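Here you go, one structure.
Shown here: the complex without one of its protein chains, the others still in place.
For reference, chains read A and B in written order, and residue numbers begin at 1 within each chain.
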Amino acid sequence: MVSPIEPINGKYKGKDIISLDQFSPKDISILFKKTVGMLLIAKNARPSDLLKGNIVTLIFYEPSSRTFGSFVAAVKQLGGSTVEILDPEHFSSVSKGESLEDTIRVFEAYCDVIVLRHPKKGATLKAAQAAGFVPVINAGDGIGEHPTQALLDLYTIYERTKKLDNLIGVLAGDMLNGRTIHSLIRGLSKFNGNKLYLLSPKELRLSREDLSSHMESGKLELVEIESEKDIPKNADFWYWTRVQKERFKSESAYEKVKNRFVLDNKLIKERAGKNTIFMHPLPRVGEILPEVDKNPNAVYLRSEIRNGMYIRMALLALILGKSK
Amino acid sequence: MVSPIEPINGKYKGKDIISLDQFSPKDISILFKKTVGMLLIAKNARPSDLLKGNIVTLIFYEPSSRTFGSFVAAVKQLGGSTVEILDPEHFSSVSKGESLEDTIRVFEAYCDVIVLRHPKKGATLKAAQAAGFVPVINAGDGIGEHPTQALLDLYTIYERTKKLDNLIGVLAGDMLNGRTIHSLIRGLSKFNGNKLYLLSPKELRLSREDLSSHMESGKLELVEIESEKDIPKNADFWYWTRVQKERFKSESAYEKVKNRFVLDNKLIKERAGKNTIFMHPLPRVGEILPEVDKNPNAVYLRSEIRNGMYIRMALLALILGKSK
Partner (left out) sequence: MVSPIEPINGKYKGKDIISLDQFSPKDISILFKKTVGMLLIAKNARPSDLLKGNIVTLIFYEPSSRTFGSFVAAVKQLGGSTVEILDPEHFSSVSKGESLEDTIRVFEAYCDVIVLRHPKKGATLKAAQAAGFVPVINAGDGIGEHPTQALLDLYTIYERTKKLDNLIGVLAGDMLNGRTIHSLIRGLSKFNGNKLYLLSPKELRLSREDLSSHMESGKLELVEIESEKDIPKNADFWYWTRVQKERFKSESAYEKVKNRFVLDNKLIKERAGKNTIFMHPLPRVGEILPEVDKNPNAVYLRSEIRNGMYIRMALLALILGKSK
């Protein structure tokens, strides 16, 4: 569409969704209200015909079963249809040397929205600029952005605490490389009075540049901590993440830090508040023990996953101008 | 769901379908009545909206185009929607080390039923135990079970003979390893007075343990034969199977037995009765000649395939509590 990093500015219809930067606090509020409506449709009002007759094309240049499944389910919960193109680089046209721009211009002829996953940062912006008729939604572009993931994290916090300002949060894991960590910090920096404790091994701290750029907004307070003992007892949420093996040069460097911070019942008993919620973007590989799964404040398995679908339903409905 | 190998016991709604053992003769009768209704819908009453608004997620850890296509078609014949996840082990979350349990808990958030194909015996039971909200249907778990395949074989016999007891059947091929053979024997052992002739090379006979365990029920009579000459002339059905190459250590061992018993028009003329039906779970690779395909009693290509879809339609409708 015309201007892919154009702010939403209260008007979702026809917009590309490429970056969290497009969303003002007001835009987030509109989206979250819509999301509540979607939750009600998914739970009580199926079959919905809100997207009946609409076609959403998913083009996934790299596999991501979760994001893929979530978007497909979002479309179908609302009675829409999908065209699913997986791994087009091994499909003939792309392998014959076709540009991303031409591929997008072909597929937009068949549908009303394109959902694009691509391994290269910036690819979805390029795609949105190429598309002349339909909006493009970024479903993750490498080390770039994955805006619907960030929005579902914000929504999950909002759903439980009823606010997005004056929050106290703990983020644990890899501050240096974690895309979801960076997105969450950026999302919360849009609101006033939030204070985040960043728990990580020294090797995986936020870079100095990232730290100062986040702090500059003046809206956010960041506190780096190195031990579970420094977790404040009154946090609204804990956001645990996997240390990503693929970021390390050697197995031993990875082994050294991978499960430095494990979320288990003991830690909850010692440091969590009564209403602290426990989040994780998944997949997990040991940094949250299964014993935590049954805790009513553990939202990582079901609430976050479902919220991801509801947020995507809301976004599709808004972009397609479905006001119901 | 709560108790995955819980017997159906007349109540299908919300049940996991993991094993043929869950089905009593009464349960099979309920299912077969429903199946007749499904056949009528597929033939005369489309579009059906019975599953409109329902989402069925198919997760196939190994490819099986036939079972996959049959389940997808079953859902769509009834107006439902699918989320299709193929080969998730090469999808990012699983390849990053996620457990089967977490994967299932993620995908159940998006749908009403999960249909799971997995190469490991017992995986679908594990999955059903992990799922907290939606039922899981076993679409084949390695050398374990494939209950809908067994049920469609029983239904095909029932459709033609109007009974599941006091039958005379011939099973040919690999008694030792054939999963469909074992399932059919187990299915028929639920009913009284059935007598099965097992035609196989010596090397591929039923194991002594299997033989005695089947006989113990006291309901079933098994007769091992080694030559076509011993086929009784009044059999209700012949169930031919492929000798599976992948079971043999050497090419020559396989070649020795692969087409020992070939179903052709000559054999039919010599040993089949007027109403004997000819079954095969497919694929075939030479053990039934194409000349047999036009025989009105050859049910392996069309009736069995269609019955597979009808049985799956019926099972989905029952599990989702659709009483129409």
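By definition in this document, contacts are C-beta pairs under 8 Å (C-beta built on N, C-alpha and C of every residue); 3 or more make two chains touch, one makes a residue touch a chain.
Model, not experiment: these values are computed from the prediction.
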item: Candidate in contact with the missing chain, chosen from A:K26, A:K52 or A:K121; value: A:K52
item: Omitted-chain contact residue, chosen from A:F107, A:Y158 or A:W238; value: A:F107
item: Touching residues (missing chain, whole complex) on subunit B; value: 46-48, 62-66, 68-70, 72-73, 76-77, 79, 84, 242, 244-245, 282-285, 290, 301-302, 305-306, 309
item: Residues of subunit A (touch criterion as defined above) contacting the omitted chain; value: 49, 52-55, 57, 81-85, 88, 90-94, 96-98, 101-103, 105-107, 109-111, 132-133
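By our rule, only the chains that are shown with their structure count from here on.
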item: Rotation in the CA alignment of subunit A with subunit B, degrees, nearest 5; value: 120
